[in-house]
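Sharing a structure with you now.
With one protein chain withheld, the remaining protein chains of the complex are depicted in position.
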Amino acid sequence: MTLEEEISAPQRGRGLLRAIFRSRNLTIGLFVLLLAIGMAVVSEFWTPYPPNALRIRDKLQGPSLAHWFGTDHFGRDVFSMIMAGARNSLEVALTAVAVGIGIGVPLGALAAARGGWIDGFVMRLTDLAFAFPALLTAVIVTAIFGPSAVNAMIAIGIFNIPVFARVTRGAAMGLWKRDYVLAARCAGLGDAAITWRHILPNVNHVLIVQATIQFALAVVAEAGLSYVGLGAQPPQASWGKMLSDSQTYIYSAAHLAIFPGLAITITVLGLNLLGDGLRDLLDPRVRRQR
Amino acid sequence: MSAPLLELDGLTVALGTGGVELLSGLSLVLERGERLGLVGESGSGKSLTALAIMGLLPEQMRVSGGLRFAGDDLPALPEERMRRLRGRRIAMIFQEPMTALNPVMSIGAQIAEGRRLHLGESRAEAEAVARRLLDRVGLPGPRFDLGLYPHQLSGGQRQRVMIAMAAACGPDLLIADEPTTALDVTVQAQILDLLDEIVEETGAALLLITHDLGVVSETADRIAVMYAGRIVETGATEEVFARMAHPYSQGLFAASPYGLDLRRAPGGPRPRLKAIPGMVPDPARRPAHCVFAERCGFVQPDCLRISPRLAPLDSGGARWPHLAACLHPRAGGLAP
Partner (left out) sequence: MTSYVLGRLFALLLTTLAASLIVFLLMQILPGDPAAVMLGVNAQPETLAALRTKLGLDQPLWTRYLDWIGGFPFGDFGVSHTYSTPISQLLAPRIMVTLPLALLSMAISVGVALPVGVYAASRRGKPGDFLSMGAAQIGVAIPNFWLGLLLILFFALHLRWLPASGFAGWEDGLWRGLRSLILPALALGLPLAAILARVTRSAVIEALGEDFIRTARAKGLTSRAALWRHATPNALIPVATIVGMQFSFLLAGTIIIENVFNLPGVGRLIFQSIAQRDLVTVQSLVTLLAACVIFVNFLVDLAYGWLDPRLAAGGGR
């Protein structure tokens, strides 16, 4: 059966099914991302209840029409907190990815353009960075600079730097051997100009896919840091912090543990699907293998 | 009279039920001890014929017509019984010795695997046989240990391992699909000789698939020329080589370095290789008339109307009648 399937790969009917499945990744991913962004933006000027309003007499209510996702131990509306938490999650993740791209991409491009000891140095540096598990790096950084959402961004961002440096270098290395780069060099362009005009535009697609993946990882990392108390601080609403608060009331109010977790999982799932879809769309090599 | 070892009787392979025909009405009989060379360009359906006999065609391909092995109707055989034939009674040697062996399994284990599977031998028993087989195919110990891995061997050595693997269970039918194509010329002859000896010793039937006429002339008693999914000429090797009744056979011959050497007068100038004009037609667009008509240098008006069947060229009486599927078979000799 296995052999037969290998040979039958480009069969028409199944290929169509796969094409739909593939584009469905993109559709669902985009939908989820837009939903999360929408919630975050709307939460800036409207939430069903103020996410920080304490109403102790309404505390620990289960989901109802008045409070869709119930209320927490302070009587805060969980749905409103999740909306506000979306902002925090996306903000931290976006900044963390931006930090990674902002420093990692130039580093990787430099390593690819210059080669030699610069390349070796950058690569050893990233090797070293990978010896520290991502979360551990984040824990140390937030421990040093104190727990806050901003420091969480920096902490997660620092781990993203070697990731983007590697990816950029890997993709750019091959390009430097291409004829058009040689032609550009003959035309008198310097390394910086070639990188800017010829290399970066051609590694874009790899970076977009990687950025989506890192974005998803950053959402989880932020939630994890907030969960252990090193991320967002009160009164800022955060999905991870909501989960850690929920643990105290897990015997009496399970819904507190369910909804924030669902919010994280769905967001990450959407981003992963988006990443898969983009990869299939942008990288023909992978498409052939699926 | 007992059933022939292998009998193809109008074997047809189509893509899906009633879909495009990849093989059309193949008929041939092969007995133990016989060597049949199946010749043709790539895309003519040679390898597909082999896979059909092995029962390893892709899932969506449908087999119709007769395909019998020792009297068993192979397409109707349950997978489990078919599986017990594979490697045990019908063995196959593949073209690419580089990739056809498992890189992470020792050659000893790969040779022994078949015997342990089919004959229920213990590891030690099967490996003892594997050792003897390796010695036999020219890879003597201790230089060629059973524990070696394929990457430690050269291409020719790997093909010897493949032959040992195929011969492991003493099959009745050996199918060799382009066994020498991927090898250096110097190694090719050695491998062919080895194949020849193994067939001789075991008395198995050999179905040798190749595009190389030189290979066939050396090894096969009988030849079947395939074109566009059908046999266009068949007969005893010397007779076919002597007459080349089908224009395609002639073209194939003229296009091969082997044929070239035969035509070259001693000391004379080197004639040019002749390519057959055009390409093998796409299976989906094979004409209803003679499939070779579009590329044929001797095409006549009726060739574009009628699809010729294999018909005897001689009076018969020979062990293998010389047949050709051509309305206007060439009388003999090669076109200059």
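Letters are used for the chains, namely A and B, taken in the order the chains are written, and counting of residues starts over at 1 for each.
The rule is short, and it goes like this: a contact is a pair of C-beta atoms (placed from the backbone, for glycine too) under 8 Å apart; a residue touches a chain by one contact, two chains touch by 3 or more.
In this text the structure is predicted, and so the values were computed from the model without any measurement.
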{"item": "Contact with the hidden chain (one of B:Asp72, B:Glu96 or B:Glu197)", "value": "B:Glu96"}
{"item": "Omitted-chain contact residue, chosen from A:Ala40, A:Ala96 or A:Leu273", "value": "A:Leu273"}
{"item": "Hidden partner chain, touching residue among B:Gly87, B:Gly156 or B:Pro329", "value": "B:Gly87"}
{"item": "For chain A, residues in touch with the removed chain", "value": "1-3, 5-6, 14, 17-18, 21, 127-128, 130-136, 139-140, 143-144, 146, 216, 220, 223-224, 227-228, 240, 243, 246-247, 250-251, 254, 257, 260-261, 264-266, 268-269, 272-273, 289"}
{"item": "Touching residues on chain B - with respect to the absent chain", "value": "54, 56, 83-88, 91-92, 94, 96, 99-106, 113-114, 117-118, 149, 151-152, 162, 165"}
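FYI, only the chains that are shown with their structure count from here on.
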{"item": "Separation of mean Cα positions, chain B and chain A [Å, integer]", "value": "56"}
